[in-house]
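The complex appears here without one of its protein chains, the remainder shown in place.
What follows is chain A.
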Amino acid sequence: MSDVQATPMVEARGVHKVFGHGAEGLHVLRGVDLAVPRGSVTVILGPSGSGKSTLLRCLNELEQITAGSVHVDGELLGYREDAQGVLHRLHPTRIAAQRSRIGMVFQRFHLFGHLTALENVMEAPVQVRGLSKRAARTRALELLDRVGLTDRVEHYPAQLSGGQQQRVAIARALAMDPELMLFDEPTSALDPELVGEVLTVMQDLAASGMTMVVVTHEIGFAREVADHVVFMDDGAIVEQGPPAEVLDRPSEPRLQEFLAHVL
């Protein structure tokens, strides 16, 4: 039991990502090691182009890594290693099954435009888990209530504000009962007055014990909610540690410069 507790929820080792081929390839991640303990909140900071979104997308196979390995809940992502140590690419349905346990929230929400808020949340449990419509509906209503949208369930995404759309997106991800939630700049596309409602939902989620990896520019959120802050620059982790340490006593000049710009 203690062994299971000790395995981190996410363990990335020596992750490299190159977009394109050969000399023209863009080397976006250059050997990233990251461990995310269960029930913890990790915030990834960094200037744009530092590879933080790419790293997040590698954690649920939306991007295929070029080198290294990613384990989620002790399971190697995207591959199977046989007794001889030879890697076999997993069948797409297996990868889909792995992804179904990892929730993801996007910067631009990506709610299904032809479905209402309720249908958006019901879609994956019914189509992937094979849940009955009735059960999925009950659960979806619970989740929409949790993100404070009880009165918006029949609205289409285009009829919702950005903040409401993002809260539906969070409910949609939670409907699959993920053990890990990834947030890719969830508030960057929002108007300033709508940021708070999304951060509040995320804060509640963190308090409930969800393991979360959050790419964001919200330093305040990092300071209050994060257990662990990671600063990335140029495709590598430059500095990491508890927020109080990383944000208040940064040792790296690049991080000092970044914080001076953001704060």
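The rule is simple: a contact is a pair of C-beta atoms (placed from the backbone, for glycine too) under 8 Å apart; a residue touches a chain by one contact, two chains touch by 3 or more; residues count from 1.
The rule is simple: contacts and distances are computed from a predicted model.
Looking at the choices "Amino acid ABC transporter membrane protein (PAAT family)", "3-oxoacyl-[acyl-carrier-protein] synthase 2", "Cation:proton antiporter" or "Phosphate transport system permease protein PstA", the name in the UniProt record of the chain not drawn here is "Amino acid ABC transporter membrane protein (PAAT family)". The omitted chain makes contact with just one of the residues A:Pro47, A:Gly68 or A:Gly162: A:Gly162.
From the set A:Ala124, A:Ala206, A:Ala222 or A:Leu247, the residue in touch with the chain omitted from the display is A:Ala124, counting the whole complex. Among A:Leu26, A:Ala67, A:Ala96 or A:Ala135, only A:Ala96 touches the chain left out of the display. Where chain A meets the omitted chain, the residues involved are 60, 62, 92-93, 96-104, 106, 108, 110-116, 123-124, 127-128, 152, 155-165, 169, 172-173, 176, 191, 193-194, 197.
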